[in-house]
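Before anything else, here's the structure in question.
We show some of the complex, not the whole, and keep each chain where it was.
Chain nomenclature is as follows: A and B, assigned in order of appearance, with residue numbering initiated at 1 for each chain independently.
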Amino acid sequence: MSLERRYQREFVRTFFTTPTAVEGEDDSAKMLRSAVQLRGMQAPDVWVPDNEDATAPNMRDEGVENIVDVISEHGADFPGEIHPRIVWHRDDPTTRYQGFQHMLENADPSNGAIEHIDGFVIPEVGDIDDWKKADEFLTIVESEYGLEEGSLSMSVIVESGEAELAMGDLREEIGKPANNLERLFLLVDGEVDYTKDMRAMTPTGELPAWPELRHNTSRGASAAGLIAVDGPYDDIRDVEGYHARMEDNRAKGMTGIWSLTPGQVVEANRSPLPPKIGSWIMEVDGQEIELEGSEDRQVLDTDAVSLQETDEGSYSLQIGDDERRLDEDELQEELTDRVSYIPSLDDIVDSMEEFEAAKESGKGAIAVTQATTVVIDDVEIDISKERMWDEATYQAAQTPITLFQDVYEHRPDQHEELEETYGIDIVERAMNVG
Amino acid sequence: MSLERRYQREFVRTFFTTPTAVEGEDDSAKMLRSAVQLRGMQAPDVWVPDNEDATAPNMRDEGVENIVDVISEHGADFPGEIHPRIVWHRDDPTTRYQGFQHMLENADPSNGAIEHIDGFVIPEVGDIDDWKKADEFLTIVESEYGLEEGSLSMSVIVESGEAELAMGDLREEIGKPANNLERLFLLVDGEVDYTKDMRAMTPTGELPAWPELRHNTSRGASAAGLIAVDGPYDDIRDVEGYHARMEDNRAKGMTGIWSLTPGQVVEANRSPLPPKIGSWIMEVDGQEIELEGSEDRQVLDTDAVSLQETDEGSYSLQIGDDERRLDEDELQEELTDRVSYIPSLDDIVDSMEEFEAAKESGKGAIAVTQATTVVIDDVEIDISKERMWDEATYQAAQTPITLFQDVYEHRPDQHEELEETYGIDIVERAMNVG
């Protein structure tokens, strides 16, 4: 038997934290109250009332009360899952005991919140033995209040070298009779504290990109049937940077990301979904430039590339400082190599349906062709790219569709926006393929 | 005692898969029959009749018969090793049992193929305990047919997060009395299924580069005395990209790569061998440009760099957008820093012989000098690069020579091409150094 995901969601796009108690406001729970009422693309897949770093230490007892108040009142209507973050530290038993008490308070059925709480987020975990301490407290909480053992999920923030190493042991630790680690749900990177723990420094104080940590988190999630989520992206104004980070994460198998504002939630909810319209990109000096598409013509408009027909069938192509003379075939080949197609949701569904039909009729592979006319400096070149789809390609291509289906199934509040974006027809076909 | 490689080959350059049964052909074994007759640079170091993904599920029983037919008839003459891939899946006992049956059939001595089969390739492995299940079946096969225990080698395709993690445990698992994991031979990455297993996505559907996976595979091979092989490179037309990938792999210690066509086999057999002729490259804006060499002059011909002598001994050097005024010494230093020499097989043998002689006479280090005249826009500058060779440099430089010797020893069918390429003198010296 393989390790199966034991929770409802297959994917989590967004992990949105909210301070639980803010000093100096009339209502210290104001931000919680505002967040719990988010709907649609502004509402995260996982909402995290954050009683740890986002809340001042002297406000955290009040924070627990606020969580209980707000969730008992509004939790039933919240469209995503709810996972409060409590305090914890691998090196400090006092903090761990405080976290235990906060969980007991949050989960007390007489407070009326626990039926809407899906689990807890444990920060600053260390070795796997430290993870087990948090798991044990959750087991006691469940036992104390008559909840089913393992019904509260546990997510951890990976923000130390030892927690990174612990992710390599999950598969053999989950399922041991003395723990309930099957309750694990999200592995979330916390790069600020990780940077401190690793004692890393950059000249500007910017966070390192930590590609190996993100790989190891994604791999740990994959091996143990969990979901990997990247940490906060501090520069809230920098939407382009946030998208670039998410694209890099997805190439590592890390679909989710932390969001600090409802604006970031919207971007992060949308980013992993396939585009409405397919587009062509061209690689120029290591950068990707998007072509301007209209019907079947794709215009490249950049000073970095110029193209001229010097004689009949003879071309001069300049890319950056590099100039080349090419005949028509060579030009076609060069451009075909440099351009790529980003398929739309529609395109992906088409290819999958086509492959499914082929399989039904006994074929193991189909050729998927993308053709267009590329226009550079008014010179037009027809190009055509072909890709073989076999069972493995089909299954790898399925990931964005499985994601789409997971979102559609669990987030009815986003149906309207999805249908407006893609059109009802495509949405229906996407829900039926695969 | 350290873990020693237990098999004959020290290096495997090429891992070439062939479908075992193709529907709709007169002879469903046609591709096998064609592949088994490859010779010289077209023949791989390891040939893999592929009864898994390359063959349609409903053709796989016929595939096993074809493997037996073709190998019993032609296997004795095949110049590389033969390792059929059978079906297997960490999550599916039915598939594992089917794989066992196929191995029994392949290995039955009355079928006459097993004496030419070196081992089996097991795809889709999971934890190390899953690897042990395949190992146990091989032990039973050996016992059943009176073969020496451990005589059939086992190679695995690493295409899941748990298999990646398992590679960290090999050293302590190999050699335990209850298994015969000493039979392990190749660790082969399978990036298509790995991408699916990690649920990774890229906009264009292109595979992620997975540098960490390849590092971990190479490290796992190094620590356990095995050989690391990279997965298939799908874009068969893109020879340049295939070579770039192989160069990147070699810098990670991964010498071998999957080949999908005899054309790719040729490229992958040749790529890790040192060049016949040394050459100079220059780094310009993060890219490497090869200089055009003739005798002792190396001409740089690119629009990205221009050089003028403005006054006697005073120069203007423009690289990309960056222009600098330099005197002769500064110019020499700048160019010396930017150019590098790619040594030929001849050069490497020379340096090794020189170091061996020095060591014999009691010296621990020698200086290896490479000098040339660089020509840019008709301006000529003499440059000279010196490198210290000590015992460690010597041993690191030995890797391409050890590879060359391994190829020459085990692939007599490639002697002619090697001697044509390098000349018989260099080949002989390369076989005697180190």
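Heads up, the rule we're going with is that a residue touches a chain if its C-beta (ideal position, glycine included) is under 8 Å from a C-beta of that chain, and two chains touch if they have at least 3 such contacts.
It should be emphasised that the depicted structure is a prediction, and the values quoted were computed from it without experimental measurement.
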item: 2 chains shown - copies of the sequence in the complete complex; value: 3
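Note that in this section only the chains that are shown with their structure count from here on.
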item: Euclidean distance of C-alpha centroids - chain A vs chain B, Å; value: 34
item: Interfacial residue positions of chain B with respect to chain A in the complex; value: 23, 53, 56, 58, 90-91, 126-127, 160-162, 164-165, 168, 192-193, 195-208, 212-213, 234, 238, 285-286, 302-304, 320
item: Chain B-touching residues of chain A, taken from the complex the two chains share; value: 2, 11, 168, 171-172, 211-212, 215-216, 218-223, 247, 250-253, 255, 272, 281, 285-286, 320-323, 337, 340-343, 362, 364, 387-388, 390-393, 395-400, 402-403
